[in-house]
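The complex is shown incomplete by one protein chain, all other protein chains being positioned as in the whole.
Now for chain A:
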Amino acid sequence: MVIKILNALIAIIGGIGGAMIIFWILNKLAESLKGKWEDRVKPWMFAGPAILAIGVYLIYPAIVTIQYSFANDQTTAYVGVQNYVDLLTDSTFLQALFNNVLWIIIVPAATVVLGLGVAVLADRLNPGGEKFSKTLIFLPMAISMVGASVIWKTTVFDYQPAGTPQTGLWNAILGLFDKGPLSWLQTDTLHLNSLLLMLILVWSQVGYAMVLLSAAIKGVPEDTVEAGRIDGAGERRIFFSIIVPQIWGTIVTVFITVLIGVMKVFDIVYVLTNGQFNTDVIGRRFYDELFTFRNNGYASTIVVILLVAVIPVLVYQVRHFRAEEAAR
């Protein structure tokens, strides 16, 4: 153990030291060039290694994944767009896609609205109460998704056959009213089980939204609010016409961060239902295709579909960021 730690330390020190020496040498090399060329080359000397790292660890795998998506399950021969045709005509995959759309519509919006609500209301509490309530709501952030899923499954959604003590909270409550136990996670009427899974993600993400939005609200200049009051605006008007426009940037950032997280959702669905009972999402389907069914083609195809779906969001985010920077 000690040796392992020492090894790690040596690796870190050696790595950082080595990298610094490399940069020092690169810098010297650039300086040895004459005149204009020094200025032209120098930025590349410093940005180069980072670009290389991104190229090797991000761009290259992405390209290979796209390539694999046109190949068969063992990646031994090209099959054209067959993988895309197969998946997009597979009713279970379309079902998963539809569930993803539900997640995308519901979760980021719910998280932002709830987070904003908590942030606004907590802002009005006394400092002690604010700290306490915010801490409480932020707590779930500290639990891993898998842990959170197991907690919800065993303490809230748990189902025991009728006639035995119900250990799940909701079924215990139903029991108080002499209602039979409901198998929550197996009931897909109106996508109930999917909604319950979303609830877990919202529960764990509201804290994140709240912290950022709360900071933004506190950053709203008091005089703008006061000016509104003097002009006779009500609380609601102040909130929607003065506070919200000023924190809009933060709202969009939180929304997009949660949105990207939701598009990749996997753990909650994997732990609680493994996509059965009509709760599948494509992130989980990808895992199944790659690790259970060992089908590189389908797995890569799903990743590419996800990639394509994420691009507009990323483009919007970058644009939005640039616009904000320009406005500053």
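Points to keep in mind about this one:
What we mean here is this: a contact is a pair of C-beta atoms (placed from the backbone, for glycine too) under 8 Å apart; a residue touches a chain by one contact, two chains touch by 3 or more; residues count from 1.
Keep this in mind: contacts and distances are computed from a predicted model.
Its record in UniProt calls the unshown chain "Alpha-glucoside transport system substrate-binding protein", which is the match among "SoxAX cytochrome complex subunit A", "Alpha-glucoside transport system substrate-binding protein", "Crispr-associated ramp protein, Cmr4 family" or "FeMo cofactor biosynthesis protein NifB".
Across A:Y208, A:Y270 or A:F286, the residue that sits in touch with the chain not pictured is A:Y270. When the missing chain is restored to the complex, the residue among A:G35, A:G128 or A:G163 that touches it is A:G163.
Only one residue in the set A:I22, A:I59, A:L94 or A:A215 touches the chain that does not appear here, and it is A:I22. Remark: the residues of chain A touching the chain excluded from display are 7-8, 11-12, 14-16, 18-20, 22-23, 27, 46-47, 49-50, 53, 153, 159-164, 183, 185-186, 270-278, 288, 291-295.
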